[in-house]
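With one protein chain held back, the other chains of the complex are shown just where they sit.
Moving on to chain A:
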Amino acid sequence: MSRQVARGVDTKKISSELFALTYGSIVAQLVNDYEEDDEINKQLDKMGYNIGIRIIEDFLARSGIGRCTDFRETADIISKVAFKMFLGITPVVTNWSSTGDEFSLLIENNPLTEFVELPDNHSQLNYSNIICGAMRGALEMVQLDVSVWFVQDQLKGDNITEIRLKFNKRLEDALPPGED
């Protein structure tokens, strides 16, 4: 009779754990497969990029957001809408460069790193590098060429996780190859 055991369990919580655990297993497997941290970072970035270029469609369709007029607006939408929608967190936008083309996202509790401790011999590994790739990929699809990298990482003993975004250039409308 009392077989229905998991009713009391918060399934929402479990599903975010599921995400963290799945991601963790993927990273662990990549650590097994590749020797250099740089190579692992590259793979994670690539995965993120591929996710980013597709998830932007889902994002635009669901949020109904139009074009941004400047990079500050882009920053706001990334933190308040996109991060909120996909990861359930709202990073703080800060540290603007004087020219307005660079800013940082501060993440206090990164949902990907819930069960993670980095071993000492992987000091170069950017565990959550997939986020950088995803932002780069998604922004590329709205014609923004952006560099994304980690400045601080809580996994490496910093107080906060800081991701830096730098606007490089606007990508011009281009016709697909083979069409005139």
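A few remarks follow.
Heads up, the rule we're going with is that a contact is a pair of C-beta atoms (placed from the backbone, for glycine too) under 8 Å apart; a residue touches a chain by one contact, two chains touch by 3 or more; residues count from 1.
In this text, contacts and distances are computed from a predicted model.
Within the choices "Glutathione S-transferase", "Trafficking protein particle complex subunit 6B", "Light-independent protochlorophyllide reductase subunit B" or "Exosome complex component RRP46", the name that UniProt assigns to the complex's undisplayed chain is "Trafficking protein particle complex subunit 6B". Mapped onto chain A, the footprint of the missing chain covers residues 2-6, 8-9, 11-12, 14-23, 25-26, 28-30, 33-34, 43, 46-47, 50-51, 54-55, 58, 85-88, 111.
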